[in-house]
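The following block contains the structure, expressed as structure tokens.
As you look at this complex, bear in mind that one protein chain is not there, while each of the others sits in place.
Entry: subunit A
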Amino acid sequence: MIVSHLNLGDYRNYAAADVAMKPGANLFVGRNGQGKTNLVESLGYLSTLGSHRVSSDQALIRAGADSAVIRARLRHDDRELLAEVQINRSSPNRAQVNRSQIKPRELPRYFSSVLFAPEDLGIVRGDPSARRRFIDQLVVLRSPRMAGVLADYDRVLRQRNTLLKSARSTGLKESQLTTLEIWDDKLVTLGSEIVVVRAKLVEALGPPVAAAYSAVVGDDHRPTLSPVLSIAGIDAEEPDTGVRGEQTARPDDVVPTTVAEAAASFRSALASKRRSELDRGLTLVGPHRDDIAFGLNALPVKGYASHGESWSFALALKLGAAELLRAESSLGDPVLILDDVFAELDQGRRSRLAAAIAGFEQVLITAAVLEDVPATLTAHTVHIRGGQVVDE
């Protein structure tokens, strides 16, 4: 699918902007701080209802305004669609498709994009939670139902932690013990499904990520992705049981392939942690404490790989994700968005990346320096200055 037209109102530093976009590469250039990232961020928001830079919507609304509007004309095959979201400062957001009202959370059905930005280095170098967020976002894109499972799991976790805490302060009453078992059941049922769905996704992501990595880098550094599971006894959140987030999975690690298998390990892991859970008033096993280990040349990426290697790995993760969505989606290719990528790469990697993304229906690229971007991607260049599209 492609975006043929983007219209912004009071979004970030744009009072009003109108941009026509073409199939293939679209390049947005301008000096630092002019609004390039803001522009592509708006399309990321339209497809995921979130920004890669802030967790609250407030910063997206232009200072002094009450609401921001992102409106995009989308084209897939011969179908045209007008998708729109209004972000309000003090009332719920609203969304429309072809001028009729829909729930904002339904927007991702109509528009999909994959955005890579400098912040994504955090997926590789940051805490386990950054990797869980990356993988869960993709899980939901592939199976929207999982949004409900993930939300329910979080709620069960809060309920269970509260129960454990109150049991710690008052001692475990008979009736509390029975309800703890009930929350255990829910935790295991929902959690096992999350573990298995994530594991399948990590497996599916392996080949496209490896392909993207070697396409960009030009060498085979044997990139690997493997789940680190707390139900298998490795706790990524606990520095003393393993090297925090730095494990490469050991070959004898068993990754469950069925929900029943996962549930069995989950139950026995819970049983073995019961004491410390009661002591600490905290749920110590489950997908909320899992991680994904990334490897290059049989070494962990985190803590070992160079800056360039880490950067390329993060980029490969996003390209691999885009490739996966592309193979499965009924909406055609996701729109690929590359924010500030080329400045980070050497000449060889720049032209190899350009070749690797050539097959996507539409790619949106931002750069502060036009010369950083290979000439094959500059056919449609848009200049941005001070929150305005100055010429095309």
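One rule holds in what follows: contacts are C-beta pairs under 8 Å (C-beta built on N, C-alpha and C of every residue); 3 or more make two chains touch, one makes a residue touch a chain; residues count from 1.
Keep this in mind: contacts and distances are computed from a predicted model.
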Name the absent chain by its UniProt protein name; which of "Lipid II isoglutaminyl synthase (glutamine-hydrolyzing) subunit MurT", "NADH-quinone oxidoreductase subunit E", "Recombination protein RecR" or "Nitrite reductase small subunit NirD" is it? "Recombination protein RecR"
Of A:Asp185, A:Glu328 or A:Glu371, which residue touches the hidden chain? A:Asp185
Of A:Gln159, A:Asn297 or A:Gln388, which one is in contact with the hidden chain? A:Gln159
From the list A:Gln101, A:Ser175 or A:Gln347, which touches the chain that is not on show? A:Ser175
Missing-partner contacts on subunit A, residue numbers: 103, 105-106, 143-145, 147-148, 152, 155-156, 158-160, 162-163, 166, 173, 175-176, 178-179, 182-183, 185-186
